[in-house]
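Let's look at chain A:
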Amino acid sequence: MSSSPSLNTWSDALSGFTIGGFPLGLIIVAAIPLVFIALYALTYGVYGERKFSAFMQDRLGPMEVGPWGILQTLADILKLLQKEDIVPTVADKFLFVIGPLIMFVGSFLAFAVLPFGPAFIGADLNVGLFYAVGIVALEVVGILASGWGSNNKWALYGAIRSVAQIVSYEIPASIALLCGAMMAGSLSMQHFNVVQSGPYGFMHFFLFRNPIAWLPFIIYFIASLAENNRAPFDIPEAESELVAGFFTEYTGMKFAMFFLAEYGSMFMVSAVLSIVFLGGWASPLPNIGGLALNTMTSGPVWGAIWIILKGFFFIFVQMWLRWTLPRLRVDQLMYLCWKVLTPFAFIAFVLTAVWEIYM
Partner candidate 1 sequence: MDKAMEEAGNIMSAMVQESKAAYDIIRERFGEAVSEFDANPTMPFFEVLDTARWVDIALFMRDDARLKFNCMACLSGVDYLEEGKLGIVCNFESIGQYTHRIAVKVKCQRDGGSIPSVSCVWHTANWHEREAYDMYGMVFDGHPDLRRILCPEDWTGFPLRKDYQVQETYHGIKVPY
Partner candidate 2 sequence: MSEYFSNIKTATTTIATGLTITLRHFINAVKRKGDAGIDDADFFRQVDGLCTLQYPREVMPTPANARYRLYNNIDDCIGCNQCDRACPVECITIETIKVTADDLAICGKTSGGQQKRMWVPVFDIDVAKCMTCGICVSVCPTECLVHTPVADFSEFDVRNMVYHFGNLSKIEAQAKTKKLEEEKAAKAKAAEAAAASGQAPVPKPAPKPAPKPAGDQAGE
Partner candidate 3 sequence: MEMFTAIGLNHFLTISTMLFALGMFAVMTRKNAIVILMGVELILNAANINFLAFSKYNGGMEGVMISLFVIVLAAAEAAVALAIVINIFKTFKTVDVSSVDTMKE
């Protein structure tokens, strides 16, 4: 069901070629580029993180593997493929294996609703945003499975901390996104982009259109950091406390899955943030008089570029924070979530509602 008939998702566009009503084959065709974008984002997220962090720390970062080290992530993955797989004797074999799977699939599924351009989206669900918020739940279960399945104390600590953290921050995160949904009046991811695109570029973005939007924007950003276990909320995998958190016992490919899932969700939340508050694929450049910058920089290809740029910008900010700040403690984390972010999220919610109705 397409709630926005004016828009064609890519799969819709291709559905003319199907013989039945159900274009499964074409969906696959449509999905594959997305998959690659996702994987690309994952691997280059890792590379970017290394480089950015290096530059912030007066280092060079990966240099020797490929020119400027760009093949580093590839080598890492290839290497992880070759690593022996160890399943500890005391571990719960089933949960140990299923954990990374759920984790990865959970973070991967979220990509299905990310629009990469006016006609380039996996699935334009009319509950897209809600779906994006909810799919995190899978990761939670994956983390619990791997933490419990490892039968390792560090892993269990990491998992429980992580789950408590993710579920807590889901509340401010979802309320903050709710504010976005209220501004857009829809939950469809494409709709967000459509209502935020226009000739005046960034002036259409909710962040600039609405004087209160910065509050949910910041709240969601902070909460998304916590949901991804990013610093300063990386207590679940706090190296200096819990060795490696819930994936302490994981080797080789299974570990790679966590790795990819982590960077996948990083991109995911960054993209959601930019879609909901910063117009997603909409071009931020305004048309100035005769200079039709906006028109020039719109379109399917530009859309993908814009959203990836915006996503990467927020990934950059995440990294920037990570390499600057110390880590919070678990009670401070809960304090921040329940006593700062949640009340402010409610305030933002009320203000947005009032603004939207009366202004």
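Rule of thumb we're sticking to: a residue touches a chain if its C-beta (ideal position, glycine included) is under 8 Å from a C-beta of that chain, and two chains touch if they have at least 3 such contacts; residues count from 1.
Selection rule, in plain terms: all candidates are chains of the complex that A comes from, given by their letters.
Since the structure is predicted, the reported quantities are computational estimates derived from the model, not experimental observations.
Shown alone here is chain A; of the other chains of the complex, listed as 1, 2 or 3, the one that touches it is 2.
Residues 52, 55-60, 63, 320-321, 323-325, 339-340 of chain A are the ones that touch candidate 2 when the two sit in their complex.
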